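As you look at this complex, bear in mind that one protein chain is not there, while each of the others sits in place.
For subunit A:
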Amino acid sequence: MLNTDATTLSPIALFLQADWVVKTVMIGLLAASVWTWAVILGFFFRLGATRRKTAAFERDFWKAEDIDAFHRLHNESDLPIARVFTAGVAEWRRSTVGGQVDRGGTRERLATAMGAAVANEIDQLSDRLNILATVGSVAPFVGLFGTVWGIMRSFTGIAQAQNTSLAVVAPGIAEALFATAIGLFAAIPAVIAYNRFSHGINRIEARLNRFADGFHATLSRQLESEVRR
């Protein structure tokens, strides 16, 4: 049923007629495309959920009367903002466990602990982003390599056939160009997604930092009132 004639643009026919080098390039680029889209879809779901839950968490946090009760509620959450919050609470508890409290030292430790938690969370969030960047920048070149190889092979075909007719080279060039097509097919979504998701992660990072600063200010006030007492 599938038409494997040279005159069709069927991807399968183009693939089957290609040289093994070009085939390898095509398979690699196809795998890169699949992986890119897997990452894109994963990011899409994860970033969307994270943004939604973060907004809800922040709203609930500023409304909460009792921080300890709120902490118990969100102790086991794997939400980045909840982890930052947990890190701040844990550092607070460790610093105020004794009778004497070093207020300046406690503030610094709180800031450092929550900053480290933010950096850790952002690290984990942007883990796969480098894949998008790599595919987006390299896939066109890999496809171009396949094309150049395929065209070189077509010219060898001209030399063997002793004939410069377009009919001799056209199929080979079509196969070769298919490699570049797949490369662009993988690279374009990767570049778009990379820009979009790095922007989304930057926003989440900014949000986490703002929350950490606000929580730090709250704890500092608490520190002063508690020590004065």
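Following the convention adopted for this analysis, a residue touches a chain if its C-beta (ideal position, glycine included) is under 8 Å from a C-beta of that chain, and two chains touch if they have at least 3 such contacts; residues count from 1.
Heads up, the rule we're going with is that contacts and distances are computed from a predicted model.
Hidden from the displayed complex is a chain whose UniProt protein name, among "Cell envelope biogenesis protein TolA", "Sugar ABC transporter permease", "ATP-binding cassette domain-containing protein" or "histidine kinase", is "Cell envelope biogenesis protein TolA".
For the options A:T112, A:S137, A:N163 or A:N195, the residue in contact with the chain missing from this view is A:N163. Within the complete assembly, residues 1-3, 5, 7-13, 30, 33-46, 49, 128, 161, 163, 165, 167-168 of subunit A touch the chain that is not shown.
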